[in-house]
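The structure under discussion appears below in the form of structure tokens.
Note that this complex is displayed minus one protein chain, with the remaining chains in position.
Lettered A, B and C in written order, each chain numbered from 1.
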């Protein structure tokens, strides 16, 4: 578990110390998911790939039971507004924490700590020959890719996006990719390619010169693992935005252990959540993503 | 702690076994208190002096923390309606349980177990020479007296009511005594006699022939104790509707111990909450009414 | 999996299902005063465990006796009961009519006072088994037998010859290694062990005063659930005799976890306070439960 290098020259935006109260300004359904937006009056603009620890201001912890600890969410969009940063999160209701957050209405308080963690790296940092970026997402894993796509577009980096969905019911978060070209795979074939999004990726890396590719992926562990194995085989540079159960999000609890290829563990909250695919032993982290 | 006599020929109405879901139909402020009404589709009409164990259907116990156990409330009014019994409770927000109940809106679920406990006894059972009833109430203690006054009126028993309030802010629950003659005392003198309600009682028992009086009292422990001492001194029959911390309300936990004059304890939930003033050692029950 | 909620046996006693009550958390006689015959018609437990009986009557501890904590309850009831004679005379006949096997919980300070208690209770045909409470943290009985394997063994050696009826030893959770106590009890002929009893706790206020009349008490409810799971699984792995598991059971999934951890029967305690029929709900949830491999259950 050796700590990462000090200095962290990885583009991460530092969070204000402590947690602060944001205000929910929107909570809309998006397929099976919800997009929750909140205004963060005093925090900085996050970098793509970073996350926040979120908790409802009321009925969370304290004298209460579960939800007790805050929950981690990748930021899906961030816009400057007159009142501060407007942050959006794509959220799947899978348990008490996400359930409580999903019911928050406009005007209610959202406690937030963040932005936290290591963001995505520019394609050229990963592959000096990079011609652009390939974004591969599935499920709520669309969230960090949505903000990353915008950041890439703003920097004029060409990007192609591949999204996978289980079935019609699970298709959500599309809104976040408005005005962008997206190829879709669905396991039930209701949209785009019938099958896995990694089929599309394999085809693309085959057609492409893998030598100029850089892959950024976020999604369920099984999808990430398929991406990791494919990129390892084709020697394509890749970053994965991973998940692990987190209690704190700022390196305090050592709970978010992810096994390293070199042995030992990293703390995903400070050494990730965006990791170089070559650094981890597996993307199938025990305890994460069993939803 | 010898259990009370079996058979309980005390007029108590039995509760359906288990708890059931009622629906809140009104929640109105009344001075510092709130009057919460719920429709109980399947329960019986309670007897005056009985209580219910209440919990909100949502966000109470289970995976949650506090409130964890249900809370006891005297029924303040009960009316037959097409949908079942319409029960009203007078409630003071003093902690997590009452706070959660106070925020319930119409249409929300209210879990109830009841009616529970021993109700008030008819005046003649307490004093064969009884000419009527004197009701003495303070604070949220108005609740059981309100339903008792109606029951007495329905039976044509003459009744006089004395109510005490700390100050203007604490005056509430008046609505429950609509259309009835009430004498009032307030510690700050904002209404009626400046001083304690027991001053009014003392005067009344002095003027009256104490020999034909029967007193029913409910209110803060200090008030009940003053009533108890006064009635003992004047040898006036009296019933007190008491409070003690309760976990279950149906004799399961032995938590609601009230010291008996004869030594040992009674369980207030099954041997009370209405007790003969002569039976208890004190009305100052440790742990109750410290609000 | 639905057979989980079906018939089972405990020390040869046939039970219609595996959900019983925890001692001291359901007074069937008082419940009839509150609910009438509904209690009999829908009795939620497959066996009834009495509140702990002592040789002499006890008034119990001075109030307050209850403190609500986050997801838990601290109690210091202090074993109020009518004493052996009062119990045998007034309560036993009523409890015998509940229609389920009767387990009588007993406690005394020291083996010599324990012996006649066990003998007299066991002699009654209405009694199916005895639970030996060697662990109650609320009674200041000097030595707490259940904290020492050797003390527990000595007590069992004295009591075992007195009856052929099943003796269930109720373990205290306030020890480093409950399996050692369980093994000692098993070695000396205990037919089963039950756990966990409440965990020593004291609600102390900011001004230093103790809230409970008796100062300290015992914690129960969801707050102790994972502690119970740990102790039940350790004990069940160590002994051959059946284990009655309890501690914080609220839902069918909690009962299933205790059964999976090695319990034969599960007791519902504090949950009955919130809902007198909590045990019936636990049982029906248990019957419906379809475990998601490696996932948190949805009851």
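The rule is simple: contacts are C-beta pairs under 8 Å (C-beta built on N, C-alpha and C of every residue); 3 or more make two chains touch, one makes a residue touch a chain.
As the structure is a prediction and not an experimental result, all values here were calculated from the model.
Of A:25, A:205, A:248 or A:275, it is A:248 that touches the chain left out of the display. Within the set A:116, A:133 or A:163, the residue that contacts the chain not displayed is A:116. Looking at C:30, C:53 or C:71, the residue that reaches the missing chain in the full complex is C:71.
Panel shows chain C; residues 67, 69-72, 74, 144, 147, 172, 174-177, 199-209, 216, 219, 222-227, 229-231, 233, 253, 256-257, 260-261, 289, 291, 293-297 of it touch the chain omitted from the view.
The omitted chain makes contact with chain A at the following residues, 1-4, 6, 8, 12, 14-19, 55, 61-70, 111, 113, 116-117, 244-255, 257-259, 263-265, 267, 269-270, 285-287.
We adopt the following convention: only the chains that are shown with their structure count from here on.
Note: the chain lying farthest from chain B is A, by mean C-alpha position.
Chain C has the Cα centre that lies closest to the mean of all protein Cα atoms in view.
Mean C-alpha positions place chain A and chain C at a centre distance of 48 Å. With centres defined as mean CA coordinates, chain B is found 56 Å away from chain A. Separating the CA-averaged centres of chain B and chain C is a span of 34 Å. Multi-chain contact residues of chain C, defined as those touching 2 or more other chains: 70-71, 222.
In chain A, the residues that touch at least two other chains are 63-65.
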